[in-house]
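Only one protein chain is missing from this complex, and each of the others stays in its spot.
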Amino acid sequence: MSQATERGENDPIRVGVLGAAGRMGAQAVRAVEAAPDLAVVAAIDAGDRLGSVAEAGAEVIVDFTHPDAVMDNLRFAVEHGIHAVVGTTGFAQERLDTLRGWLDGAPGLGVLIAPNFALGAVLSMKFAQIAARYYESVEIIELHHNRKADAPSGTAAHTARLIAAARAEAGVPPGPDATTSEVDGARGALVDEVRVHSVRLPGLVAHEEILFGADGETLTIRHDSMDRSSFMPGVLLGVRSIAGLPGLTVGLENVLAL
Amino acid sequence: MSQATERGENDPIRVGVLGAAGRMGAQAVRAVEAAPDLAVVAAIDAGDRLGSVAEAGAEVIVDFTHPDAVMDNLRFAVEHGIHAVVGTTGFAQERLDTLRGWLDGAPGLGVLIAPNFALGAVLSMKFAQIAARYYESVEIIELHHNRKADAPSGTAAHTARLIAAARAEAGVPPGPDATTSEVDGARGALVDEVRVHSVRLPGLVAHEEILFGADGETLTIRHDSMDRSSFMPGVLLGVRSIAGLPGLTVGLENVLAL
Amino acid sequence: MSQATERGENDPIRVGVLGAAGRMGAQAVRAVEAAPDLAVVAAIDAGDRLGSVAEAGAEVIVDFTHPDAVMDNLRFAVEHGIHAVVGTTGFAQERLDTLRGWLDGAPGLGVLIAPNFALGAVLSMKFAQIAARYYESVEIIELHHNRKADAPSGTAAHTARLIAAARAEAGVPPGPDATTSEVDGARGALVDEVRVHSVRLPGLVAHEEILFGADGETLTIRHDSMDRSSFMPGVLLGVRSIAGLPGLTVGLENVLAL
Partner (left out) sequence: MSQATERGENDPIRVGVLGAAGRMGAQAVRAVEAAPDLAVVAAIDAGDRLGSVAEAGAEVIVDFTHPDAVMDNLRFAVEHGIHAVVGTTGFAQERLDTLRGWLDGAPGLGVLIAPNFALGAVLSMKFAQIAARYYESVEIIELHHNRKADAPSGTAAHTARLIAAARAEAGVPPGPDATTSEVDGARGALVDEVRVHSVRLPGLVAHEEILFGADGETLTIRHDSMDRSSFMPGVLLGVRSIAGLPGLTVGLENVLAL
């Protein structure tokens, strides 16, 4: 049974944080505690008893644990009528299907899986999808510190795919490119027909720039991410919204009223 | 009677351009002619007979004339069942009310008044309004050539007002500002509680940057306008859409499917 | 004999423009005419007599002609004791050697060959060479309209080579790059060990950004070129300086007091 029904109108939402000793989890604990309409009733990490979260009366769990642990945590949450806001990674299609099955048997219960809780990142992608309907030509520049192993970044590749899909849906063809002579790599990587350029320098943190161009004008959307504190407003928004979003929600963009 | 009913499915839309000898009008003539689904059937300027536009069977007029001429042109268009897409300036509330009155007697007929036809400018403002619901803190930097007389630009001031309204509607308070010691003007102008900074330099054309900030991240929306060719995609979109938008529409943003 | 000796202290410098009917030449005529300390005494194009330039008493020629014509023009100038400021392209090593030979026989006479007269471009490259001594890590992003055939741009490739040379001279190694997984092209083109990224979009003109990074900071030098009027201040600076720069000078950077 969901604990939500037992809460008074002005009582804070009761939150259990899983992975509370990790970097993200610890930030989540602090952020929830700082919010007057939310309260941390349990904060556990690997080795602690999951049962303590239910015993503490948590209405929502925030999960920043590990791909190996998160499915067990979510089964527990669903069985105990606790909503979940999940930042842990590793959700391929199979896991999402499993989750949907569990939630079919728990009407009213909500689970939010979000690969990126930064509002700016989510809004950037949303804006890019909108602009892609009106501009044939678009390229992405992503800039990260030089300790990053993959290029392009997962976020930039994801953005490229969203743009390509929005463009296809609107019947907008990719813009023309007159390049006939290229030093290998100059024009970037092609991800679903969208050019992506990856800059790597010490001093950078995590930045993404989406450039649209048409005759006589350009439109640029840029997101600069300095540190993981940028995820907390999105986590809190998820915690506050999840009781009103029954079933499985993937992506913070589906929580925002866009 | 609207000419639209006489047109075959695959015939081009018949367009009359008013102010065809002006800078914008001449561009509009070229842009309409270059579009395979549109045709220029009349192109007139001050001194030419309005009647020729109706005789040529125009279904839509594009008006880039003068505040002194535009109301006569629109009355003529409404009387002859011709839709109108208007880039001429000078529409205060009184004129809009008059127009609405005329259109009440012409069901199915559409008039679009747009102060800015650049898709990028319109999308920028729309995105700014969306982001304003999630960020307390926002500032605007607009950059123009140093022959500009007013600061801030009309577009930037309009953007500031839209942001303030969106923020108010969402119940988001303006973000805190710790400034206690300021050289006069350093923190910019206040337009509806939004800070606006105006840069003026030769070499610049027309640029606007809207910066949102929250803990650990910033989100920037930037529009760079190089020349007036940027208005043409918006004009063509208006011409193609206006038959489906009966009544008075103010602002290209209401034509876009946002 | 150089005409310079016959000029009074306050007389304007007498300038002949070659290629005056071309886009750049026509701008040069206007720019020289607008400068109070300079005067156009001859403005000729293909088919006109070179002799008329000498007869008009030109002290300096400005050459924006064609690779096929420029060497004949310069031989004529050297023979008639006229300084030259040259924006025409096509100067490989052999031509420069020939020119030096001619100038050896004309002491006091100056010829300036400049592939780029935009002050901002020249200063950008100079600043990049200085910063390269202090930063291991640097990447270049160049952005141009999508009608451009080559990537990277000549200016960006040239900048990369200058940076590589400055770095080598200062004994600074290229910075580390942790990329182990790359979609082809994401990390840009390698030009002398410097990464260069080429963005192509309608609405862009010609832009170059040089990004240096070190622990905790980045330094960016950006040049935005909107149109060819940006070349004129450099041309005028060349005209005013060339009498004081005997021999062959290659590159506007050697005229600036850097």
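When the chains are written out, they are named A, B and C in that same order, and each has its own residue count from 1.
We adopt the following convention: a residue touches a chain if its C-beta (ideal position, glycine included) is under 8 Å from a C-beta of that chain, and two chains touch if they have at least 3 such contacts.
Remember, it's a predicted structure, so these values are computed and weren't measured experimentally.
K.L.:
Indicate each shown chain that the hidden chain touches within the full complex.
P.N.:
Its contacts among the visible chains are A, B, C.
K.L.:
Of the residues listed, C:A39, C:L96, C:M226 or C:L245, which one is in contact with the missing chain?
P.N.:
In the full complex, the listed residue that touches the missing chain is C:M226.
K.L.:
Touching the hidden chain in the complete assembly: which of B:A56, B:L204, B:A243 or B:L256 does that?
P.N.:
Answer from the full complex: B:L204 touches the omitted chain.
K.L.:
Quickly run down the residues of chain C that touch the omitted chain.
P.N.:
118-121, 123-124, 126-127, 130-131, 133-135, 212, 214-233, 256-258
K.L.:
Could you list which residues of chain A touch the chain missing from the display?
P.N.:
Contacting residues on chain A, toward the hidden partner: 203, 205, 224, 226, 230.
K.L.:
What chain B residues would touch the chain not displayed?
P.N.:
The missing chain touches chain B at positions 137-139, 141, 143, 146-152, 157, 175-191, 195-204, 211-218.
Rule of thumb we're sticking to: only the chains that are shown with their structure count from here on.
K.L.:
Just to be sure I understand: the centre of a chain is the mean of its C-alpha atoms, right? Then which chain's centre is nearest the mean of all of them?
P.N.:
Of the chains present, the most centrally placed is B.
K.L.:
Write down the pair of chains with the top C-beta contact pair count.
P.N.:
Result: the chain pair A-C has the most contacts.
K.L.:
Taking the mean of the C-alpha atoms as each chain's centre, how many Å separate chain B from chain C?
P.N.:
Centre-to-centre distance between chain B and chain C: 41 Å.
K.L.:
Mark out which residues of chain B touch at least two other chains, giving numbers and ranges.
P.N.:
In chain B, 224, 226, 230 touch at least two other chains.
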